[in-house]
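With one protein chain held back, the other chains of the complex are shown just where they sit.
Each chain carries a letter (A and B) given by its place in the written order, and its residues are counted from 1.
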Amino acid sequence: MNEQKLTTVGEYAYKQSRTRDFLKRYGMALVFIAPHLIFFLAFCIYPLIYGIIMSLFKYNIADPSQNEWRGFGNFITILFRADNIYHKEFWYAMGNTALFAVVVVPLSIIIPLFMAICINAKPKGYKLFRSLIYLPSVLPVSASGVIFTALFGFLFGYINQWFGVSIDWLNSNPMLAWLVILLLCLWGGWGGNFIILNAGLKNVDKSLYEAAAVDGCTGMRRALAVTLPAIKQQMVLCIFNTIIGYFGLYGQIYVLTNAGPITDSTNHATMSIMWYIQNLINSGNYSVYGMVSAMGLILGIIIGIITAIQLIITRERKSGTKRSNEFAEYLKARGSANE
Amino acid sequence: MNKFLMASLIILGTILVLMVVLDAVVLSLKKRKKLPANRIGRYFQQNLFKFNAFVFLLIFCIIWVIPLIVGVLGSFTSQYTFEYHPGQLIPEDGFTVDNYKHFFNYRNSASGERYPVERWMLNSFIVSASSTLLYLLFAGLSAYALVFMKFKFRNVLFTFMLFTMVIPGVATMTPQIANMANLGISRSLLALILPGLGGVGGLYLIRQFFLGIPKDLIESARMDGASDFRIFLKVVLPVGKSVFFVQGLFCFMGSWNDLLWPQIILGTSDPSLWTLQVGIAALSQSKTANTIGLNLASAMFSAVPIILLYIFTQNRIIEGVAASGVKG
Partner (left out) sequence: MKIKKLLTSAVCIAACLAVTASAGVLSACKKPSRELVNDIVFDEFGDPIFTDESGKGIRLKIQSVIGSPDNAYLDMVNTAFNDYYRSSGLQADITSVENGIFYQQLANTINTDPKNAPDVIIFHSERLTYFASQKILVPMDETFELLGENNTFDKSNYLENVIAECHDKDGTLYGVPLDVHSGVWYVRKDILEKNGLTMPSTKAEFEAVCKALMERKAAGTLWTRDMTSVKTQIENATSEQEKHNIRERAWKQVGAETAASFFPVEMSAADNIESGWLPQTAVLQNGGKLANADGTPAWNTSSGLKNTLEMFEGWQDKYIGANRDNQTLFANLGNGNAVFGCEGPWWMEQRLNEYDNYLGEGALAILSLSGLYADDPQSPAANAVYGVGHVFSIANTAANSSATRRVAAALYAKFMTENAVKYTAGGHLPACKTVLESEEYKTSVAYNRYLKYMADPADYVMLGNTQYFSPVYEQLKTAYIWTLSKNKSGTVEEHIRGCFEEAMAQIRGSDDL
């Protein structure tokens, strides 16, 4: 009270205006942000914090009296305890997933890139081709999975009948099963990459091509030599999107093999990390939920690290563009020199 | 090997070989500058790569749509054909709509009641449409504030939001279920709509687009004394139509195709609550020896709305995906 008395009118007015100003600026921002923020806090952050706390417990969903504080015990088990089954299975599934992602990435860049270059030449009916190529990517995985089961089924499968072979694609050799999963991932998955790369190509300066054509580069060689540096940004984006995307590989495996077949060393030759976590949740062991939360968090941290690497790489993208620009200028210079 | 297949493989192979030969001829003629000066010669002079691209695309797309054709034709193939004459794309005993009939008249074996397929359709539509519209509104407002309003920590806030994206859904699944029960909305469609409204992915896309809108546009509107709501409605929305549309489509498709979460939330007791994907998953659980026809029919049924949506909006979708790459 005393202090307030002491404030001069000018100070008071200034303060008032500042408060009003603050309200005007932040109040409005708050009104705009609030609806989303409330849902974000309630349905993203709250479960996340709850999950983090769960991961510090032996958490039983059926009988809460069995909950026990574990500290970082679950994390230590997953990361370091080599004799523990959760450690073994987690890293086995993780390895499978990472390996699959690494195999898929080149394929889901090269094929879309090739197709995008073809489309970019704008042959007759290229719009139809483009939408046909992207079409499978919008189908639900459950639907495309059923189609692939019908194609690669052992006895009723079309592929076996058409080619007159008798291969048990999904149930014998794990590599065959992985192959079918890969095909489904490609068929139903790389449409996005294709469109992104295509858009990147479209934005490449036309004069680059002309210059290159004059220089004697033709067709594919021209496309590769000139365009690859120019669409580096899109490539990096696609590569990392694909890697991160396939860390979440679940639906394709669920519909096609359900992590089978059995081999000498493992019961789940095509187990991915998401399938493993999902399987733990469904396993009927009610005390495993703390462990599951810990696994989810570790997976999240790993994906976070990959994202961080991506961010670091894309920081450099300016130099990439710069280099392609330099190349363009060089070509132009040579072109004009030749003339 | 199947004769038809053999023939088509030979044809495709021949086309490829012919193309390579043609290329070689054209290139060598070109080198020696002996390309005929008529129309054909000029065409190849200028458009050799275009021509090659066309052939590649044609062959590729033919292979590409085979699974789709199999899906469609297979759903019209009788169970008899699948069991005894598998591999026939065009079955000897003709096409049949039995699989679809079976799908629409599938009865709950416990109660003998028909499964309410059309109700599932409606539920799916309600969930997808309302979550899409609400999300667009909320994320749009939020993105506007994040881009065009200056306040401390907006970037910190946004980065924090982005970081939460890397945590996979399974890590928070169990708390989320408890969350729904605490709110009293488990076993209701609300539990499918609300959690998605806090998503960050769409917000990110919309924000990226807003970043591309020239700041001057907003500033000049502000100078004219327009309120933020007005600017949002009259300036940003029209400019950002396309990104909203695309994000809406993604939302709609994601919501339509979602299976795991609805399965957990809606439970199994009341089929009239289910969404289409949950219902279809329940139908394909049957123990019968050979249900691939029924499975294909239900898969096609669930895919048709999405395919229709795609056909009518494909250019927008493709633009949207492309934009996410160019600006990302």
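To be clear about the criterion, contacts are C-beta pairs under 8 Å (C-beta built on N, C-alpha and C of every residue); 3 or more make two chains touch, one makes a residue touch a chain.
These numbers were taken from a predicted model, which means no experiment stands behind them.
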Residue, one of A:F32, A:Y86 or A:F152, that touches the chain absent here: A:Y86
On subunit A, what residues meet the omitted chain? 22, 26, 41, 45-46, 49-50, 53-54, 57-67, 77, 84-86, 88, 153-156, 166, 168, 171-174, 260-264, 267, 281-288, 290-291
Can you list where subunit B touches the absent chain? 83-84, 109-112, 152-153, 174-175, 177-178, 181-182, 186-187, 263-264, 267-269, 282, 285-287, 289-290
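To be clear about the criterion, only the chains that are shown with their structure count from here on.
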In angstrom, rounded to a whole number, how far apart do the mean CA points of subunit A and subunit B lie? 16
Sites on subunit B touched by subunit A in the complex: 1-2, 5, 48-54, 56-58, 60-61, 64-65, 67-68, 70-71, 74, 82-83, 86-89, 137-139, 141-142, 144-146, 149-151, 154, 157, 161, 163-164, 166-168, 170-176, 178-179, 194-200, 203, 228, 232, 253, 256-257, 259-260, 277, 280-281, 284, 290, 292, 295-296, 298-300, 302-303, 306-307, 309-311, 314, 317-318, 321-326, 328
Partner subunit B, residues of subunit A touching it in the complex: 25-26, 28-29, 32-33, 35-37, 39-48, 50-51, 54, 61, 114-115, 117-119, 121-126, 129-136, 138-144, 146-151, 153, 155-158, 160-164, 187, 191-192, 195-200, 202-203, 218-220, 234, 237-238, 247-248, 251, 274, 277-278, 281, 289, 292-293, 295-297, 299-301, 303-304, 307
